[in-house]
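To start, the structure itself, in structure tokens.
Only a single protein chain was left out; the remaining protein chains are all shown in position.
Right after this comes subunit A.
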Amino acid sequence: MRENKKTAGASRRKTGRRHPLATVALIAIGLGVTGGAYAAVNTSTASAETQIAAQSTIEEGEKLFQANCATCHGMGAAGTDSGPSLIGVGAAAVDFQVGTGRMPMQMNGPQAEEKPVQFTDEQVKALANYVASLGPGPSIPEDHLTNGGGDASNGAELFRINCAMCHNVAGAGGALTEGKFAPALDTVTGVHIYEAMVTGPQNMPVFNDLNISPEDKRDIITYLQYVQDNRSPGGFELGSLGPVAEGLFIWIFGLGAIVALTVWITAKSN
């Protein structure tokens, strides 16, 4: 447990170093022993506190896991015939799968589908922490990456190139082979979009940080949120399904209305 926490802490510091402020911190360390010692005491007490909190949620998560997930994923999440091992999938995978209601899985269809979420937010966090404690994996993204503060047009372009072939340009969803499908993205939250990209649930590929950088991921989320928040300027969207919906609409409602009127006009004269 301790080791895991340390690697998590290390990785957090590592990502921090990329941050512009990391240089400042580095200079601060180099400046003097006093300052350095003070900083060390300060962070160690802070991490000790979070560690205690994490420890208790991990235990709670383990209990929840044994009760709800172990039938398929095995004791210690080592995997069974009816569910894969979760060691190393990371907190992001659990938060995505449980937070969108996909897990615990029901009914063996072509793919695990979204259902009403069965756990509270704390329970989901606890499960995530527990699975994250089993092995390093992608963690739950930070708020500034998922709150939609990026560049929508860059995101739109990346979405068209990387995602539209499965999810449709407007995020309306699309079919894959053998009954599998890429779902519509009109209601999904920023955090879950990010997690979907880093964990690649089921038939979705993983988009790691080399593939699409965290900033680009933020832009994609910004674009999807723009589409979610701004309904079509042209009126009702007919499900954003494109020409199929438009064609059916004109035959059924357009021509239907007109035929009804022709009947009415000619009936009047008789």
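Quick note on the criterion: a contact is a pair of C-beta atoms (placed from the backbone, for glycine too) under 8 Å apart; a residue touches a chain by one contact, two chains touch by 3 or more; residues count from 1.
Just so we're on the same page, contacts and distances are computed from a predicted model.
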| item | value |
| --- | --- |
| Undisplayed chain, where the name is taken from the UniProt record, one of "Nitrogen fixation protein NifU", "ABC-type quaternary amine transporter", "Cytochrome bc1 complex cytochrome b subunit" or "Lipid/polyisoprenoid-binding YceI-like domain-containing protein" | "Cytochrome bc1 complex cytochrome b subunit" |
| Candidates A:G101, A:P136, A:G149 or A:G173 - the one touching the absent chain | A:G173 |
| Contact footprint on subunit A, counting only the chain that is left out | 110, 152-153, 155-157, 160-161, 164-170, 172-179, 181-182, 223, 226-227, 232-238, 240-244, 246-251, 253-255, 257-259, 261-263, 265-267, 269-270 |
